[in-house]
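Okay, here's the structure, questions in a sec.
All protein chains of the complex are present and in place, except for one that has been dropped.
The first chain written gets the first letter, and so on, giving A, B and C; residue counts start at 1 in each chain.
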Amino acid sequence: MIYLPKPERLSHSANCIFSPHNLPILRVRPGEIVQVETYDAFGDQLTPDFDLKKLLESGKEVYDNPVTGPIYIEGAEPGDTLAVDIIDIKIREFGLAAISPGVGALDGWLSTSPAVTKFLKIENGTIHYRTDSAKDLTFPAKPFLGVVGVSPPLESISTVTPFQHGGNMDVADVCPGNRLFLPVGVKGGLFCVGDVHASQGDGEICGNAVEVSAQVTFKFDILKNKTIRWPRIESNDEIMTVCSSKPLEDAARCAFRELIRWLDEYGISTNDAYILLSLAARARIAQIVDPLYTVVAKIAKEIIA
Amino acid sequence: MIYLPKPERLSHSANCIFSPHNLPILRVRPGEIVQVETYDAFGDQLTPDFDLKKLLESGKEVYDNPVTGPIYIEGAEPGDTLAVDIIDIKIREFGLAAISPGVGALDGWLSTSPAVTKFLKIENGTIHYRTDSAKDLTFPAKPFLGVVGVSPPLESISTVTPFQHGGNMDVADVCPGNRLFLPVGVKGGLFCVGDVHASQGDGEICGNAVEVSAQVTFKFDILKNKTIRWPRIESNDEIMTVCSSKPLEDAARCAFRELIRWLDEYGISTNDAYILLSLAARARIAQIVDPLYTVVAKIAKEIIA
Amino acid sequence: MIYLPKPERLSHSANCIFSPHNLPILRVRPGEIVQVETYDAFGDQLTPDFDLKKLLESGKEVYDNPVTGPIYIEGAEPGDTLAVDIIDIKIREFGLAAISPGVGALDGWLSTSPAVTKFLKIENGTIHYRTDSAKDLTFPAKPFLGVVGVSPPLESISTVTPFQHGGNMDVADVCPGNRLFLPVGVKGGLFCVGDVHASQGDGEICGNAVEVSAQVTFKFDILKNKTIRWPRIESNDEIMTVCSSKPLEDAARCAFRELIRWLDEYGISTNDAYILLSLAARARIAQIVDPLYTVVAKIAKEIIA
Partner (left out) sequence: MIYLPKPERLSHSANCIFSPHNLPILRVRPGEIVQVETYDAFGDQLTPDFDLKKLLESGKEVYDNPVTGPIYIEGAEPGDTLAVDIIDIKIREFGLAAISPGVGALDGWLSTSPAVTKFLKIENGTIHYRTDSAKDLTFPAKPFLGVVGVSPPLESISTVTPFQHGGNMDVADVCPGNRLFLPVGVKGGLFCVGDVHASQGDGEICGNAVEVSAQVTFKFDILKNKTIRWPRIESNDEIMTVCSSKPLEDAARCAFRELIRWLDEYGISTNDAYILLSLAARARIAQIVDPLYTVVAKIAKEIIA
């Protein structure tokens, strides 16, 4: 097993961007188990004594979704698909969520200034949300990777943006037990990961999930000469496609179109796939708060097998 | 129990519109059990020998989502909320789905002309989809009401459009066991229902679900002086809000805003509700094929109770 | 010349909706000159002593864009096109504009509550806007019809909404000297008009133009068996199509599509029209504040003649 600690110091150009210009800090071979430490979405900067309001007032650098990486996967080349098995995600014992000024799907309808920070205890797989009226609301922790991807072929894309390379997709299905597929854009892939969420609502409407630092365990595979346009996910029960666009219906259309392409591999014609998905698909609004919005289209394997 | 058969003959002005101008064909009191027969989305016109292509070529009138009603509920007045308990939905033994020229979320990406019609056998709660390659795909029937609503206060709205009055929402959560809440716009409410779906994928991307005629059993209640802006649904496990708008993100924003309003009745502040939904809400893309798109926002009762 | 005064009293169901259910208050023959008095967008209710804030607080009925009509045009039938020559618009000597709570394209970015009302002097064709800092800004008056249309074939549509029947299009090209074409939806057309603007910015971003009452002079023609889908406009210099949809790009796409259809009548093929418009068309964002947004696509006649 190969262990990759967090970067000692964060910088925007090294940790807040998916870029062909960033040099790999680790090289791994397909099949090797890799354990990676990740920062939380706020770069581990917030504490009960130094909340988001204080951070924003302090004039200190703010790192949005800093990632650990890039990891160079031996043998990965443009035109291949990188398969990422998410083996395990270990999260810390508290999470963070915040209302940030000018951020979120309902900014304008409700006040987002000044910043509000919530610290949530995470214990035995349960998240505790203490409301303003002192009520304690609980819900289960289901950790997943908020930001994960490879380098785009040409552009450099901020870690706040999701696109064909992956990035800030905020898809709860990128979780232990599932396999993520990413389109390799440059030699070695240049895989990066960060922004683990202990739980997230569909839409991630205030702009945050339960933000945690974490230790993530992976295994990589390379599907040679298998070209995909957008990220895909496979779980025990479902196959899924992930697209990010605006407006949200275009993300949905794109995800369904990719799923129809995938169903072709199951011997289902375009027309049949189109009708079948209209009758039996599932979809998830991953988020409507990033520069592009993300939708996951899904179909149960037991229907198409 | 009161029984309401299908209208003998369909007309656009009587059956394809939610309107304050349509005269009630039945009056019921809150608490009475009502059983209503509904046409399928194609007005029961299609048969294996007379499919959608033939219907479109025939020059015959096409009735989109014809409804049965209006039903006048005694005591319902503008400003009240109509609660509709969906007790049972009995569906026929085959369903219909079609690709219609110029219709659907992927029109333009794939060919939608000429029309393609699929007849699906429904047996013991299982739907059978026979593909072009003779593969038989199956999935469970979960019937729900595609079109259900009351008269708007002033406008008359086609049964192809969803809006604040309900209408063509295509929300799979409007199913037996659940309670639907609608904002009363005119005296008596003028409730109509139709377009039952035996199963539907999120997004309803080709423009159809498994379309069936059905027999639906209801009970109505009136919540006096309880005013809601958009439809709401309550199941055993969740509370849900339903909004229809364009682009799709605006439907989502609206549904989450309404859910925050509802959470206020649970003693949860706007800020807490905003963050909580960002961490733990669920959402459903009901459809992206009607004149306005529909999103359902949901939160589990066990979190907020 | 036939003279139609303002309705004595306003009501929502008679004056705030385009509907096949409203009875005509005047019948005219094609070719007759008709002079119509119109209310301003606030139903002539606002005065310097009773501004929008006071109106909203008063609990009095608010009439949005009340129209005068319907006018029944002899011989107009579904499938025909109604041509409306706008001969003259006489406006009063002051205009009104307001910021209304929750209204406008930038609601959320800036505060829209409480309501702000501006009274603008109109003198010799010049509009005077007195700023908070007492600066007097001036610009020319160019009156046009904000709301104009016929009854939809089936639905009843509020006077705040633009659609295929016309309605609240807020298109500055609907002005004296130009010819407006509307698709007849019901027998007699049932033409209504109101909401004259002395001037309007593209987008009408705060939700108002320079709102005035007015006296409008028309002449109607009927183009028998000439069917159009959306309103069209012809000026001395340009042909124009008007579509209303959401998101705004869909309104633009629709307007260009209709313009390509129109260019077919000039013997220009679909491909040529598509490229030509890409090289030489003009477009106007009419408004982005109503329930659907409106775009006008235009091409100069001297190019295509």
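Simple rule for what comes next: a residue touches a chain if its C-beta (ideal position, glycine included) is under 8 Å from a C-beta of that chain, and two chains touch if they have at least 3 such contacts.
Please read all numbers here as calculations on a predicted model, not as lab measurements.
Peer 1: Using the touch definition given at the top, which of the shown chains does the missing chain touch?
Peer 2: Over the full assembly, the chain not pictured touches A, B, C.
Peer 1: Given the contact definition stated above, which residue among A:L55, A:I91, A:A105 or A:I157 touches the chain not shown here?
Peer 2: A:I157
Peer 1: Return the single residue from A:S13, A:S113, A:T126 or A:T227 that touches the missing chain.
Peer 2: That would be A:S13, which touches the missing chain.
Peer 1: Based on the whole complex, identify which of C:A14, C:L56, C:I205 or C:L223 touches the chain you can't see.
Peer 2: Hidden-chain contact among the options goes to C:I205.
Peer 1: In the full complex, which bits of chain A touch the chain not displayed? Write them out.
Peer 2: So the residues of chain A touching the missing chain come out as 12-13, 16-17, 19, 21, 154-158, 245-247, 250.
Peer 1: Considering the whole complex rather than only what is displayed, give the residues of chain B touching the chain that is not shown.
Peer 2: Residues in contact with the chain left out: 107-109, 247.
Peer 1: Would you write out the residues of chain C that touch the absent chain, in ascending order?
Peer 2: 97-99, 104-106, 109-110, 116, 118, 120, 127, 129, 131-133, 135, 137-139, 199-210, 246-249, 252-253, 256-257, 260, 267-272, 274-285, 288, 293, 295, 297, 300, 303-304
Methods note: only the chains that are shown with their structure count from here on.
Peer 1: What is the distance, in whole Å, between the centres of chain B and chain C, each centre taken as the mean of its C-alpha atoms?
Peer 2: 34
Peer 1: Residues of chain A touching 2+ other chains?
Peer 2: Residues 109, 247.
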